[in-house]
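All protein chains but one are shown at their positions in the complex.
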Amino acid sequence: MTLSLNKDTIEVIKEQDVVFAKNRIKESAVKIKMGLVNQTRLITAASELLRNMMRYANGGKCMIEVVTAGRNSGIRLTFTDKGPGIPDIAMAMKDGFSTGKSLGLGLPGTKRLVNEFDIKSKVGEGTIVTIIKWANG
Amino acid sequence: MSINTYQLLQKKKKNILELWMKNQLADEGLREDLISNEELRSQSEELVTSLVGNLSSDNFSDLNSDEWSPVIEILGGIAITRARQGFSPRETGNFVFSLKEALLEVLQEEITDSKQLFAESLKINRIMDNLSVVTFETFIKGREEVILRQTDEITEISTPVIRVWDGILALPIIGTLDSARTQIVMENLLQEIVETRSSIAILDISGVPAVDSLVAQHLIKTVSATRLMGAECIISGIRPEIAQTVVHLGIDLSNIITKSSLASALAYAFKVMRLEVRKVSTIQK
Partner (left out) sequence: MDKIPILRMGAFLLVTIQVDLYDRLALTLEADLVQMVQKTSAKGVLIDISAVSIVDSFMGRIIGNIASMSKILDAETVVVGMQPAVAITLIELGLPLKGVHTALDVEKGMNLLKTMIDFTEDDEDLTEDDLIAE
């Protein structure tokens, strides 16, 4: 069972908001004593998702939560946007696929960096991506 | 619990404590080597005070209610300390059971009506049984923590990074490589590369019993990360069986420099660094 202890929502609209959001995520990760490598993985994953949100949906919201399950604690990030949505999620999760002008490893690469990755999307309504990174794991 | 009984127990708090202490001190399992009598007394007193203080509440039989959390906290604290100090489960269990005995003894002395005595004893029994379960749970949790700490220590000491030469590091891995361990191996190795400014790292896997595709993936990851940092990583100590499984599993190691022994890896490293090992001639003076 995963318990949420602490919630914080950040609106991400401008490029400065991205920097601010990343700093907040880092603060939360440091607070739960996440190791440096895992911190780097988490912030890099967040960086990818924040960029996707900026590029495809003109921004959105990022919720930062401290979660615990048993003796392990971690950070859960939820990225919510009201963008065009992803028509084929299975395709978007494949290495090397992209609709935008990038290398196309945003989503599958991000998934490899975190412990839990969930994506829900409806065309025309938006996309919600949830990731969890445990402090040790 | 009726008000009368509560007041009775409250009044007899001292007696309960004395009886309990007597029970504990008389017990053969008393561990004077682990805990002094004074310490035992203060622990016991704290618990009795908080326990008896709680018996008046309406939902005193519901251990999940907030009223009980101080008692459970005290008990949990004692159980965890005992687990760390090396008390046996029996000794820790007896600590709580002997309190139950003391409580029941006091009830028996003070309540004359047998029906009432039975009813109140049953309640005390129920509460104390629940508290015993809590004690055991926490005791085992304490033990688990000890085990976890030791596991951490083992992983920590089982991945030594050795400086074999100026600029050459070696990391002999002994035992099974799982994801968590490879993670630590990789982090230690990369950190040490930065600290010693070594350009070549040798990962020796002669002590690894088996390499499956997951382990191979981890090894490839380590090598790639080393390269990104600007150093080279050689895998050595590959036994023939491991070479066989690697090929049978279809793992591609062609991008990695592999050597069969640590010696040949070292020789390769010397060559890359343009170093030479020579036998000193004894005839020449």
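Here are some notes:
So that you can tell them apart, the chains are marked A and B in the order they are listed, and the count of residues begins at 1 in each.
As a working rule, contacts are C-beta pairs under 8 Å (C-beta built on N, C-alpha and C of every residue); 3 or more make two chains touch, one makes a residue touch a chain.
As the structure is a computational prediction, the values presented were derived from the model and not from experiment.
Contact with the chain not shown here comes from a single listed residue; of B:190, B:205, B:235 or B:269, that residue is B:190.
Set against the missing chain, the residues A:47, A:72 or A:115 yield one that touches it, A:47. With the whole complex as reference, residues 15, 18-19, 22, 36-37, 39-41, 43-44, 47-48, 51, 95, 102-103, 105-106, 108-110, 112-113 of chain A touch the missing chain.
What chain B contributes to its contact with the hidden chain is residues 186-187, 190-191, 193-194, 197-199, 221, 224-231.
Keep in mind that, in the parts below, only the chains that are shown with their structure count from here on.
Look at where the CA atoms of chain A average out and do the same for chain B: the two points lie 32 Å apart.
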